[in-house]
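Right, one structure below, let's go through it.
Here the complex is missing one protein chain, while the rest keep their positions.
Chain naming follows the written order as A and B, and within any one chain the residues start at number 1.
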Amino acid sequence: MTVGLFIPCYVNQFYPGAAIATLQLLEKLGVNVAFPPNQTCCGQPMANSGFEHLTQGCNDLIIKDFAKYDYIVCPSGSCVLHIKEHIHSEKEPVKAASVSHKIYELVEFLTDVLKVENLNAHFPYKVGVHQSCHGQRGLKLSQMTELVEPDFSKPLQLLNMVKELEIIPLDRKDECCGFGGTFCVAEEAVSVKMGKDRIADHVSHGAEYITGADMSCLMHMEGILRRQGSKTKVVHIAEILNAEKV
Amino acid sequence: MQNSRDRILAAVAANKPDLLPLPEIPVFSPETEDASFILQKFHATATTIGSKIFMVKDFEEIKAMVSEQFREGRIVTTIPELADIAETDLKTIPDPHTLENIELLIMRALFGVAENSAVWVTEDLMQQRAAPFICQHLAVVLNAADIVPTMHEAYERIGSADYGFATFIAGPSKTADIEQSLVLGAHGPRSMTLFVLE
Partner (left out) sequence: MSTQTKDHAELAEIFNKDEARVNWHDETLWWVRQKRDKAAHQIPEWELLRETASQIKNNVLSNLNNYLVQFEAQAKANGVTVHWAANAEEHNQIVHSLLTKHGIDRMVKSKSMLTEECHLNEYLSQHGIEVIDSDLGERIVQLADEPPSHIVLPCIHKKKEEIGELFHKHLGTPKGNADPQFLTETARQHLRETFLTRKAALTGVNFAIAETGEFVVCTNEGNADMGAHLADIHIASMGIEKIIPQRKHLSVFLRLLTRSATGQPITTYSSHFKKPRSGQEMHLILVDNQRTVQLGRKDFRNSLKCIRCAACMNTCPVYRRSGGHSYHTAIAGPIGSILAPNLDMRKFADLPFASTLCGSCSNVCPVKINIHEQLYKWRQVLVKEGYVGTTKKLGMQAMTLTLSSPGFFKTAGKVGRFVMKYAPFAVSNPLNPWYKQREMPAPPKESFGEWYQKNRNHAK
């Protein structure tokens, strides 16, 4: 099995640690991982701003880079959801559909495809889990509080395998952080207020780290935490799952 | 030139999607068919939504309780059995505005619904449409046997009955418009009492 690793553009540029952890974690689990060097972006920033019609170049590039792999794995629920729902190609419809089917967000790839049951991971901190909306409500990584359905959580399933990690409870376990792509600048006031409120929930419950499966939400919250001079940090879930005892 | 009616209907016909089937309402098996459980549920729900609920054996018991609680003010009923404690001429009143000073109205309901403690009253039971809304306090009498589990059984029971006006009433008139603070007695009755005849 060869997995094509899709690293979101901003993660590549700003959060290489999350990308490295994703790669190392997959390799540790015996997966053969390839990283096509020509990749750029899923096209979501344009599409969510109403410019989906300009994203064909991104679609074509993804198809060209990734259609050949057995699976495509990406450490961002938001990018995965976007590709899953919107990738299309008039020239290569079959390949476009195959990309849509075989792309997985990292967490769901670990729980659903690799069916990971234990991890050699160690993270002795109090951690708050941020449910990023596109991963949760879009990819259904966890049950949503709005629905009258049985509870489950794929991120928690994995985090529970990490030694000495303590999950803190939250008052609002799946409220949006307010990042929202270009929303974060177009609606700056509300975006920041949402972020502050999310952070306050984590901090008041003693979180030393806020983690999640989407770096964009974490980047937004990190921006506010650092401005506040808070001691609480953000960390991508891959970095926790890949953290070994030193 | 077409009138608005024809234009609207033509626009709907032109723009509507292809016909989609009307689903059957699934059979939601109620938690239980057990009458005492249903009554218990009705009782509990009524209390939660601010109604007062009393189990009574007969009309004598109702009369005693009413006389105990309502010592003054105009009491009106549409129930012949309560004629000796209340006015019963609601039907003959020509102008509903004169109902304005009713302190207590006592009327019958056809049935109650356990899941929300609403009672179903039709125009002939209220005699005046305004009556159950304009009175300061409302009391409703229903039989314990006439309580259905959910709204599905309720509408089954209503069937194709004809009425000019009918309503489900669940509790006293209320509002929480000011900072979500619940206040009983918005425009209608300040209290709702349910007398359940065993």
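We take it that contacts are C-beta pairs under 8 Å (C-beta built on N, C-alpha and C of every residue); 3 or more make two chains touch, one makes a residue touch a chain.
None of the values given here were measured: they were computed from a predicted structure.
Engineer: Which candidate, A:V127, A:M194, A:I210 or A:I240, sits in contact with the chain we can't see?
Structural biologist: Of these options, the touching residue for the absent chain is A:M194.
Engineer: Looking at A:N120, A:T145, A:N160 or A:S204, which makes contact with the chain not pictured?
Structural biologist: Once the missing chain is taken into account, the touching residue is A:T145.
Engineer: Since one chain isn't shown, list which residues of subunit A touch it in the complete complex.
Structural biologist: That gives, for subunit A, the contact residues 7, 9-17, 19-20, 23, 34-35, 37-41, 43, 45-58, 60-61, 133-134, 137-138, 144-149, 172, 174-176, 178-195, 197, 219-220, 222-224, 226-227.
Engineer: Tell me which stretches of subunit B touch the chain missing from the display.
Structural biologist: Spelled out for subunit B, the touching residues are 3-5, 7-9, 11-23, 25-26, 28, 45, 49, 96-97, 100, 113, 115-118, 128-130, 133-134, 150-152, 154-156, 158, 160, 162-181, 183, 185-189.
Everything that follows uses one rule, which is that only the chains that are shown with their structure count from here on.
Engineer: Roughly how many whole angstrom separate the Cα centroids of subunit A and subunit B?
Structural biologist: Measuring from centre to centre gives 52 Å for this pair.
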